[in-house]
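Structure incoming, see below.
With one protein chain withheld, the remaining protein chains of the complex are depicted in position.
Take a look at chain A:
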Amino acid sequence: MLIPHPLLGPRDAQEFTYLGDARLIARPDGMAEGAEAAFAEYVYLRDNPAGVHRELWFHEQGDRSWLIVTRDTVTHRILGAELARDVKLKGGAA
């Protein structure tokens, strides 16, 4: 798989490590009401869709940026990639 890195162009997926669902960038507020339940959900539950999936990849053997890659889990086709930082700064919603 080739990941279209927004700064470096297409890079072999082997240079990356995989974390999973991009919703992990929206960490719940630990001080808020009901934080315990929110964290249990955040840490353990996943949508795990068959189809389009937004997911976190870390460019470990490259520029060490976190990317949000949009990929089809049924075909392995990669539909796009953004810097996770940009997504977070734009409003946080993955």
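By our rule, contacts are C-beta pairs under 8 Å (C-beta built on N, C-alpha and C of every residue); 3 or more make two chains touch, one makes a residue touch a chain; residues count from 1.
In the analysis below, contacts and distances are computed from a predicted model.
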item: Listed names "Anti-sigma factor", "N-methylglutamate dehydrogenase subunit A", "Quaternary amine transport ATP-binding protein" or "Cobalt transporter", matching UniProt entry of the absent chain; value: "N-methylglutamate dehydrogenase subunit A"
item: From A:Pro6, A:Gly20 or A:Gly80, residue that would touch the chain that is not displayed; value: A:Gly20
item: From A:Ala32, A:Ala50 or A:Leu89, residue that would touch the chain that is not displayed; value: A:Ala50
item: Positions on chain A contacted by the hidden chain, ascending; value: 1, 13-14, 18-21, 37, 40-41, 43-50, 53, 55, 71, 73-76
